[in-house]
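Here the complex is missing a single protein chain, while all its other protein chains stay put.
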Amino acid sequence: MKVTIHLTVNGLAYQEEVEPRRTLLEFIREDLELTGTKEGCGLGECGTCTVLLDGKPIKSCITLAVQANGREVTTIEGIERPDGTLHPLQQAFIDHGAIQCGFCTPGMVLSAKALLDENPKPSELEIKQAIAGNLCRCTGYQKIVEAIRSAAEGS
Amino acid sequence: MADFSIVGTRYGRIDGKDKATGRAKYIQDLKFPGMLYGKILRSPYPHARILNLDTSRVEGLMGVRAVATAGDTPNKKFGSYRSGVKDELIFAKDKALYVGDEIAAVAATDEETAREALSLIRVDYEELPAVFHPEEAIKPEAPRIHEDAEKNIASHALTLRGDPDKGFREADLVLEERFETGLQIHAYLEPVGCIASWDSNGKLTIYAPAQNPSWSRFIYSEALDLPMGKLRVIQTMIGGAFGGKLEQKQYLVAAILARKCRRPVKIVNRRDEEFQTSMPRVPMVVYLKMGVKKDGLLTAKEHRIYADNGAYTKYASAVLNLGTYRVDGLYRLRNIRNENYLVYTNKLPTSAFRGFGNPQITFAVESMLDQLAEGIGMDPLELRLRNAAEEGDLNAHGFKYVSCGLKDCLKKTAEAIDWQEKKKRKNIRRGIGISATSHVCGNRSFFPLFDGATAYARVDEGGKVRVLTGEVEVGQGLLTAYAAICAEEMGIPLSEVTVEAPDTDIAPFGLGTWGDRGTFIGGSGVKLAAADAKRQILEMAAEMLEANPSDLDCREGRVFVKGSPQKSLPFEEVASAAVYRRGGSPVFGKGTFIPASELSDSTRYGNISGTYAFGAQAAEVEVNPETGEVKVVRIAAAHDVGRALNLTTTEGQIEGATVQGMGYALSEEVRYEKGIMLSPNFLHYRIPTALDAPPMKTFLVETTDPGPFGAKGVAEPAMTPTAPAIANAIYDAVGVRIRTLPITPQKILEALQKKG
Partner (left out) sequence: MKPFQYFEPSTLTEALEILHHYRERARVLAGGTDLVVQMKQAKMIPGAVISLRQLQELNFIEVDSGIRLGPLVTMSQIATHAKFDGRLSILKEAALAVADVQIRNLATVGGNIANASPSADVPPALVALGARLRLRNKNSERVVALEDFCTGPFCTHLERDELLVEIFISPIPEGGGAYAWMPKRTAIDETLVGVGAWVAGEAPENTCRRVCLALSSVAPVPLRAYKAESFLHGKPLNSENFRLAGEIAAEESSPRSRADYRRALVSILTETALERAVRRGGAC
C-alpha cells in the first residue's frame, strides 16, 4: 500500500505516492529522474548517494523515501544558481582538479556544502572528517581538500 | 623551454562542469524505451559439476521476457585477446569453476522480477574438491580445474638473459626471499553495467563504460559468433576503471538476452557482484634472489613467480609475462632468470589493474634492494643511484630508454623527504623509505598488426573542432589532454575544441586506454590530426589572404600572415569558407602515430614501447610499536613525465595512484573461506578514506621525449613504488620487514614480538 509523502526537492514542492520500501535514492533517481545522485554500493558504504536532508548529509540508498516526508531534500542538481552559475564549491572542484571520473563528485560536493554551511572556516582535519564518508578512488583526496579549502577562503 | 599557451598550464577539465553539476550520464543513468532489466545467476560453489539446469518455473512468472542458458549461445570457447588461451564460455556448461561463474540469466520488466526469476531457476550441482592457492593448485594431487591444463598451469615461461649463475658467483652478497601479494580489487565507484540492443538487421550495439571499445569487439565477435561489422560499442562515461573495465562477460550475457527477447536489455552489477566477479590484480608469490657486490653493483637477479590466474584466463598471462620484467631495467640488470607460472585456482579470474604486474614484482625487488643495501652497509638511496638506468640505455630485454629521468626522480624525492637528515637523526617510531619504478607507454605485444593511434580533427563551418579518437577517458583527463593538444597545435582557444567518446561505428579503431599509452600514443595521433586540419585551414586562408600557406600561422583563433600580422582572419571565417567552398565538406584532419616500438621475439626480447616512464616515491611513516598501527606521515613522488600537458591532471593522477598504492600496502585485503569471498563490500574491503590519505608532494620531472609536446605516460607507474616505499619505511622505523601485502598492524606486532 502506498504512502503519500510531501517533500521539497531542490526548492520544488512534491506530493507523491510511494511504496514504503522505496528508498530515497530510488525516489530521486527513478521517480524524479534526477540522476546526478549515484548508486555505488546500495548499502550506505561508499557515499555516492549522499544528498542533504534539511541541510544535513545522509546516505539516500539506506534511507526510505518516507523518512523524507515533510522535509527538504537537496541533490547536486539543486545547488547551482537559477541563472546557471555554479555554486562556488562546484567551481572550486573544477578549478582545483578535484574531479577525475566524476562519480563521487555529486556526493562529495554536497558533503562539503553541508560542512561550509555550518562551519565556514573549517580546518583541514574538519574538512577530511566531513568527507570521510565519501569514498574516492581516483583523486587521492588531496585536490578535493584543496578545492574545499579554497571555496571556504573565497566565501 | 618552448612557449606554449595551453599545454603545460592548469586549464580546467572540459567535462568538469557536467560532472560537477550531475549532468554527466553514466550507464546506470541511461534508459531506453522498452528496455528490460537483466540479472545473472551465478554459481554458489567454487568447483562443481552442473548436472541439471531447469528454467521451467521461470517462464510462467509475470514480467519475465527472456531466460538464457548455455543452449542459447554458440558455446564456442573464447579468451582474452592474445592470451593464447581460450578457456571461457558465456555460460558455464559442464562445470562451474568459481563462486560467481555465470550459469544463466533472465530479463524482466523490472529488477525485482528479474531477481525473483533467478530464484526460480533450479540447478543441481555436484560439488567437487576445489583449490584456492597457486602453490597448492600446482601440486600433482590438486584437483584439475581445466581438463587440458596439467597441474593447473595456464602458462609457463622462462626468460634468460646473460649469465645469472655467473652473476651470483661474482656477488659478495646473495639474498633469497619469498614475497606474497594478494588480490586487489579495483573498487572503482561506478559499478559495471551495459545496455545491449540488436537492430532489425542483426547488428548488436553495446552501450558500456568500456576501456577498449574497438578491440573488445574481437572477443565479443568470437564469443557471439558475430562478424565484427555487426558489432558496435558505444563508450559511456566511465566512473573509474584502472584496468577493470576491459572486456566483460556481462555484456555478452546482456547481448544474448536482448537477442532472445528482441528488446534492449540493461544489466548493472550490484556491488557485491562487483567484488565477487570483477577481475582483480593478479596475486603473486615471488621467490626472489638477487646478488650484489660490496661496491654496490647489482650482479644478478632471479625470480620464480606463482601467479594466481583464478578460474579463467583474462589478462593475467600478459600481466605475468610482460608486466613483471619492467622492473629489470631499473637497475641495469644484465643477468636475469625469470620463471613464471600462471596457475588456475577456483577463484575469480584475475586480470589487469593499474601497474599490470609491476606493483607486485616491484614490491619484491624494491624490498630486497633495501635488504641488500643493509647487507653491504650502503645507504639504500646510494645503492639505487649506483645502479640506476640512464637515458640512452638499452636494457637486457631490449627496451630503448630514449628519455629517462630516473636519477632525477630519486634525488628529488629523497630531498623532499629530508633523506640525509632523517637518516642521521633516528626517531624510534618514524622511518623513511624509497622506491623507484619504470613502466611502458603502450605495448607493442598486444596487437601485432599495429601499435599506435589514429585521430580525426573535424572542423565545422562554425569553426568548432571535434576530435574523434578511439582512445578512452576513464577519468584521467584524457579528453581534456587531447583537446589541449589539438587547440595548442591549431592555435585556437581550448573552448573551441570538443573530444568525442568513441562510438566504434564512427571513431577510428583505437586500442584503448591501458598500458599507460593514452597520452603518448593517442595524444600523438591527435597532434598529427590537428596539424593536418591546420594545414587545410591555412591552405584556404592562403586563398583568402592572397598569401603563401607557408607564410601563414594561427594563434589565439586568428590566422595571420607571419611578418604582417595585421593581415589576418578569424579562424571561424576561414573554416566556414573552407566548408562552403568545398561542397559542404568539413575540414577533416587525419593523423596516425606509430611509435618506434617493435614486436618482441619468442623470448620476449624487443623494444615494445616507444618510450618508457620512470618515477620514484619516498614515504615517511610513523609506527606505533605497541599496536602495530602505521600512519603514513607524508609521501613525496617524482615522476618523469616527459612534459606535463596539464599540471593539475598530472598531479591528480600521481596523487590518486599513490593513495591506491597505500591501500594496496596497508589496508586492502580480500578474505576467502572455502572459495567464498567473505564480506564482498566496502565495509570490509577498505580503500583509503580522506582521513587516511597522507599529504603528498608531487614533482614532475621533465625530460626530452618523443611524445606529443614531449609528454609520456604517468597514470600507471605512479601506483607501483608506493607499497615498497612504505614497506621500506616501516623497516626503517621499527626494524621489521613484512614480505606479504597488505602490511597490517597485526603482522607488524607479531614480527616485533618475534624480534623480541
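Per-chain numbering from 1; labels A and B assigned in written order.
The rule is short, and it goes like this: contacts are C-beta pairs under 8 Å (C-beta built on N, C-alpha and C of every residue); 3 or more make two chains touch, one makes a residue touch a chain.
A quick note: this is a predicted structure, and the numbers were derived from the prediction, not measured.
Note on the undisplayed chain: of the listed residues A:R29, A:K59, A:K113 or A:R137, the one touching it is A:K59. Only one of B:S564, B:T704 or B:Q746 touches the absent chain when the whole complex is considered: B:Q746. Remark: the residues of subunit A touching the chain excluded from display are 1, 3, 19-21, 23, 42-44, 47, 50, 53, 56-59, 62-64, 66-67, 69, 111, 114, 129-130, 132-133.
If you put the missing chain back, the residues of subunit B touching it would be 626-629, 666-667, 669, 683, 686-689, 691-692, 744-746, 749-750.
Assume only the chains that are shown with their structure count from here on.
Remark: subunit A and subunit B have CA centroids separated by 29 Å (rounded to whole angstrom).
Here subunit B touches subunit A in the complex through residues 10, 12-13, 15-26, 28-29, 186-191, 237-242, 270-271, 474-477, 648-649, 651-652, 655-660, 681-683, 687-691, 693, 695-696, going by the rule given at the top. Those residues of subunit A that touch subunit B in the shared complex are 29, 34-43, 45-46, 48, 75-77, 80, 86, 90-91, 93-97, 99-106, 109, 127-129, 131-145.
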